[in-house]
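Every protein chain except one is present and positioned as in the full complex.
== chain A ==
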Amino acid sequence: MFNHDRTRRHAGATFTALALGAALVLTGCAAGGNGGGDDAGDGGDANLAITFLPKNLGNPYFDTSNAGGEEAIEEFGGTFAEVGPSEASPTSQVTFIQTAAQQGVGGLVVSANDPEAICDALNEARDAGVKVVTFDSDTNAECRDLFINQATAEGIAKSQIDLISEQIGDEGQIAILSASANATNQNAWIELMEEELAANHPNIELVETVYGDDDDQTSFDKTAALLQTYPDLKGIISPTTVGIAAAARYLSTSEYKGQVALTGLGTPNQMREYVEDGTVTAFALWNPADLGYLAAYATKALIEGEITGEEGDSFEAGKLGEYEVGADGVVLLGDPFVFNADNIGDFDF
């Protein structure tokens, strides 16, 4: 019996070997064909093959940003590629960075899953001549040439306060529904919002900051509790995508719909129905398509040697106009983008 075991396994493995060899030959040939096309298509001497590496694939946010990058790369005649892990784990991007270095691409545009874990891989790629630009989520500054920052904390805080003050007539009680009590970015924003309120909106009173822990049900319950505790509450700011959606869901089915203003950071797909039914007038976020577009142009400028990533360098970014590199190699996309009933139909992420 064991003898048969041995031979059948051999035959089985041989069969698999053949199938697999065939698969590899096919894909290999296809890729070889593409590679040839790339070289011919480049034309110029600069290697404008740019690879986008999002946190993970199949994420509508990155689909939007990478589409923006592809649009830009088509404009300037480079080659766009998109690779990425299926899960956003800290080290899963390393193999893709290594692959890009092996392929000798001109530039790599990365949204880092971890600021440190991919650092060495990025530096190895840079040693191999690849220009590295991070967007959306940065690594340590010494591991990349440029970071395309979607928004500054000041910009976010100011946009949130501007939106709420506009919606409640610059007067009355507001509350903040945050993520978790120790989320660094949330706390930085909240602090800046408090400063902005104190400086420019003396008639708005921030009565409480509650924490929904980025959990849908907790955020929902906290919203309900807020509205009961403060009957005169006029507005809620939720600078977290989970929080604003949960709060909108509560408001849309409650008596407070239309009475209590809600704004914050949200994505169009989550917020569409609440904007359409009037629960939410406007909310903010950056435009991921512009982010990818700018990242692609910045990478091109690096590859062509137009900029080196020094503070004060400036480059042209197609339809977005001219940008300047700030301290630590950071390029700021601009003020947060405000989504409202007029423009929400243009976005799908």
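Everything below uses one rule, namely that contacts are C-beta pairs under 8 Å (C-beta built on N, C-alpha and C of every residue); 3 or more make two chains touch, one makes a residue touch a chain; residues count from 1.
Throughout what follows, contacts and distances are computed from a predicted model.
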{"item": "Complex member absent from the view - protein name from UniProt, among \"Succinate dehydrogenase / fumarate reductase cytochrome b subunit\", \"Autoinducer 2 import system permease protein LsrD\", \"Electron transfer flavoprotein subunit alpha/FixB family protein\" or \"Dihydroxyacetone kinase\"", "value": "\"Autoinducer 2 import system permease protein LsrD\""}
{"item": "Residue among A:85, A:264 or A:336 that touches the chain left out of view", "value": "A:85"}
{"item": "Residue of A:120, A:142, A:276 or A:348 in touch with the missing chain, whole complex considered", "value": "A:120"}
{"item": "For chain A, residues in touch with the removed chain", "value": "1-17, 19-21, 23-25, 27-32, 34-35, 57, 81, 83-87, 89-91, 94-96, 98-99, 101-104, 114-120, 128"}
